[in-house]
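In what follows, a structure is listed as structure tokens, so that the remarks can point back to it.
Now for chain A:
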Amino acid sequence: MFFQETPPDTSIYMIAGYAVFFIVMAVYLLSLFIRSRNLKRDLTVLEDMQKEGNKPMKTKQKSVTQK
Partner candidate 1 sequence: MDTEERSAGDRPLTIKTPAQISSAAPRPLSNFLKATLAVTWKDLAAEFRSRELFSAMLVFSLLVILIFNFALELDIKTRQSVTSGVLWVTFAFAGTLGLNRSMAVEKDRGCLDGLLLAPVDRAAIYFGKVISNLAFMLIVEAFVLPVYSFLYNVNLFKAGLLLVILLGSIGYTAVGTLLSSMAVQTRTRDVLLPILLFPVAVPVLIAAVKASGGFLTGDDFANILPWVNLLIVYDVIFIAIAFMVFDYVVEE
Partner candidate 2 sequence: MEPKPIALKVLDVISIILLGVATYLALVFAPTEAVMGQVQRVFYFHIGTAWVGLLGFLLAAGTGVAYLVTKDAKWDIIEVAAVEISLVFFLITIILGSIWARPVWNTWWTWDPRLTTAAITELIYIAYFMLREGIEDPDRRARFGAVYTLIGGVSAPITFMVIRLFRTIHPVIIGSGDPGAQGTFAMTGGMKVAFFFALFTFTVVFVDLFWNRIRMGNLAAKVEQLKLNVMQ
């Protein structure tokens, strides 16, 4: 801190800080969205399978649900 008289220009750090915040938040929200979308898809597939009962399709469909 040699420049006590005039505040140093630290805007770049401020911008970086807020950029990091919004990027991490966006990534997290995206991951929440993708995960719940996948879960919903799994759920519909599984519910269909349950309605159909134990059909020989089982093994083929399993690979789909295992993500």
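How these were chosen: all candidates are chains of the complex that A comes from, given by their letters.
Going forward, contacts are C-beta pairs under 8 Å (C-beta built on N, C-alpha and C of every residue); 3 or more make two chains touch, one makes a residue touch a chain; residues count from 1.
Model, not experiment: these values are computed from the prediction.
Chemist: Which one of these touches chain A in the complex: 1 or 2?
Modeler: 2
Chemist: What residues on chain A touch candidate 2, complex-wise?
Modeler: 1, 4, 7-11, 13-14, 16-18, 20-21, 24-25, 28, 32, 35-36, 39-40, 42-43, 46-47, 49-50, 58, 62, 65
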